[in-house]
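A quick write-up on the structure given underneath.
Here is subunit A:
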Amino acid sequence: MDLKEKIVSSYVAFEDGVNMNSDVHEIRSKAFQNFEKLGFPSKKIEAWKYTSLNAVLREDYCLFPNKKKTVTLPQVKDHFIHDIDTYKVVFVDGKYSSFLSETTHDNFDVCLMSSALAKPKYKPIIENYFNKVAKQDHLTSLNTAFVKEGAYIHIPRNTEVEKPIQIINFTTGTEDAIMTQPRNLIVVEQNAYVQIIERHQSLTQNAALTNVVTEIFADRYATVDYYKIQNDHTSASLVDNTFIEQQSESTVAVHTFSFGGKVTRNNLNFYQMGKHINSTLKGITIIEGKQHVDHHTLVHHTAPNCESHQDYKGIFNERAVGVFNGKVVVEKDAQKTNAYQQNNNVLVSDRSTINAKPQLEIFADDVKCSHGCTTGQLDEQALFYMQQRGIPKKEARALLMYAFANTVLESVKIPEVKERITKLIAMKLSVRIGFDL
Partner candidate 1 sequence: MLKIENLHAEVERKAILKGLNLKVKPGEIHAIMGPNGAGKSTLASVIAGKEDYEVTQGIIELDGEDISELDPDERAHAGIFLSFQYPVEIPGVTVTNFIKTAINESRKAQGLDEMSAKDMLKKIRQKSSLLEIDRKFLSRSLNEGFSGGEKKRNEIFQMAMLEPKLAILDETDSGLDIDALRVVANGVNTLKSSNNAIIVITHYQRLLDHIIPDFVHVLHDGKIVKTGDASLAHELEAKGYDWIKEKIIS
Partner candidate 2 sequence: MKYTEDDLREELKTKEYEYGFYTDIESETFPKGLNEDIVRAISKKKNEPQWMTAWRLEAFNAWTKMIEPEWPNVQYTKPNFQDIAYYSAPKKKPKLNSLDEVDPELLATFEKLGISLEEQKRLANVAVDIVMDSVSVATTFKETLAEKGIIFMPMSEAIQKHPALVKKYIGSVVPPKDNFYAALNSAVFSDGSFCYIPKGVRCPMELSTYFRINEGGTGQFERTLVVADKGSYVSYLEGCTAPQRDENQLHAAVVELVALDDAEIKYSTVQNWFPGDQNGKGGVFNFVTKRGLCETNAKISWTQVETGSAITWKYPSCILKGNRSVGEFYSIAVTNNFQQADTGTKMIHLGKNTKSTIISKGISAGQSQNSYRGLVQINSRAENARNFSQCDSLLMGNECGAHTFPYIESKNKSAQIEHEATTSKIGEDQLFYCNQRGIDTEKAIALIVNGFSKEVLNKLPMEFAVEAQKLLEISLEGSVG
């Protein structure tokens, strides 16, 4: 039985576990019909031209893991940013783990999607924001059809959340291959401020597929600083669908660090709905073996005087494949837009591949848009120079790559995240960090 068939035929079983007489279930059913029609995306679709899910979809995934496995803190501690105090929302195999979580707080909501969908208290927010900015495409529809659990974060006006919030999804794979579909909703009201770190991590070598959808709303003058750390086992695949809607004067930055995983697909979409908005999209990808990382970004400028900055760096070793598809749309009314996009890649091995498609669609005339895309090797001159000063070639090469990737880290605002990523990069590139970071 292929995966689509399995998913479709299990829908009735899924419905048994949710409240079917709700507005939310209306949305689910519609999305389900949509998925039934669309199925999984194939390479014939332009947006999936360079990324095939075939190998990933061949696994026989368990869709509703039953047993809740106990996970102890020491087992997973390394996957947290643990050296600072943070709020934590932790899920194990798609189920909330109150034991690992830490959500005590006063004037804002960090809770579960399941309760947000059920309790009247949250109804106004759910009605206004849930499934509003998410696209109705193949995989988002699939996620929406099975919406049940995830993180729900609501920051009211003028609230500055004093410490970062970590959203962490563990998969244990006790049931062999496992598929999870977390759904996050993050609403940041006027002049509020929040930092969020998101991570998906499997704890065994069993195949795992995560199809996550995150919707983020940043109201006027709000600031959202978001980090995605992707360093999973090479048996785990991830489709990350993130949709961000921004109002006037808001600032949202998303940093995506992709080091692990089998097939990772990031669909990161920014919709700017007001003036003087700032959007930042940055990423570092360092992969090897047969890993595959695909970044699809969209920045949609609809109003005047907005900015967007994109900077993605990729290092591809062995038979790794990288994809970057960055699309910037500037609508007619979006005069005085400044949109910058950079994508630089290094192919380390003879068998690695990069496919890049930086794309501009511009309908306004008073704009500054530029994109630069380079693919190449490390600077031989620099290598030689370093060797001449006594640094062995291997170290010199690693150092150069390290420096190449590190420029993206400048805009990371949480020092501990920066330090963690720096270490990961160093590890990935086998650089000994004997120097000051």
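The criterion applied here is as follows: a contact is a pair of C-beta atoms (placed from the backbone, for glycine too) under 8 Å apart; a residue touches a chain by one contact, two chains touch by 3 or more; residues count from 1.
Quick note on selection: all candidates are chains of the complex that A comes from, given by their letters.
From a predicted model like this one, the values you see are computed outputs, not experimental measurements.
Contact annotation for this complex: of the listed candidates 1 or 2, subunit A touches only 2.
Those residues of subunit A that touch candidate 2 in the complex are listed here as 46, 50, 332, 335, 345, 347-377.
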